[in-house]
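Of the protein chains in this complex, all but one are displayed in their positions.
Let's look at chain A:
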């Protein structure tokens, strides 16, 4: 007993150090798994409020580029609308939708990025929408130029987004011109370049081909822009990885849309059915 007390007396600083270090280590390891990272992150109300206050100041500096992005998006939407009107004018049969909500599969929630990261291996963003606005975990986050990430934690009025620039991120994607699909990952080297892996050998593609989301998950709707093929690997490897240049400049993000799949539960229930 005496020995033990003496031991503790002698190494008290080291033991205290060890204790705190273990706490830190547990937090680090928890932060690396997608579903456990609940405690240390920027969605809590204190950090969220501070970030939204500072963001209110800094957003003036970005107004010009954000305006350009918005007008670009408006142009795109107007073009789509014009095309649609042309079709509906031309078609003989009029389609009557009695209840538009009934067929609606995706709901869009707008939001703003309060904090952006792109220089680490595991990047997260903080947005100013939370459970009060209908944001939950595992919703798609996009902007007009393309995908940004997936929400991974939500507090009452803020949410944390796992960026596509995160080593844990894996998103189903395909070529726009054919149906060969793979998954988008990131090798942490360049924040404007992601990798498309696991594409079939027989897939045909060339530099400049557009990559879009594949719609094979319940998170992302099909056809959200990702990027273009940057180079073709010289020799075929088992992994078959190609570099994709993102449409988004991940270092300059402002307003985003959070996409909620209203049929998600239904699809997941269906997939849960045991195969006899």
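The working rule: a contact is a pair of C-beta atoms (placed from the backbone, for glycine too) under 8 Å apart; a residue touches a chain by one contact, two chains touch by 3 or more; residues count from 1.
What we mean here is this: contacts and distances are computed from a predicted model.
The listed choices are "Putative ABC transporter ATP-binding protein YjkB", "Fe-S cluster assembly protein SufD", "Phosphate transport system permease protein PstA" or "Rod shape-determining protein MreD"; the UniProt protein name belonging to the chain that is not shown reads "Rod shape-determining protein MreD".
Note that of A:17, A:84 or A:108, the residue touching the chain absent from this view is A:17.
Among A:27, A:56, A:176 or A:232, the one in contact with the hidden chain is A:27. Against the chain not shown here, chain A presents residues 13-14, 16-17, 20-21, 23-32, 37, 40-42, 44, 46-47, 50-51, 54, 115, 117, 119-122, 124, 126, 160, 167, 188-189, 191, 251.
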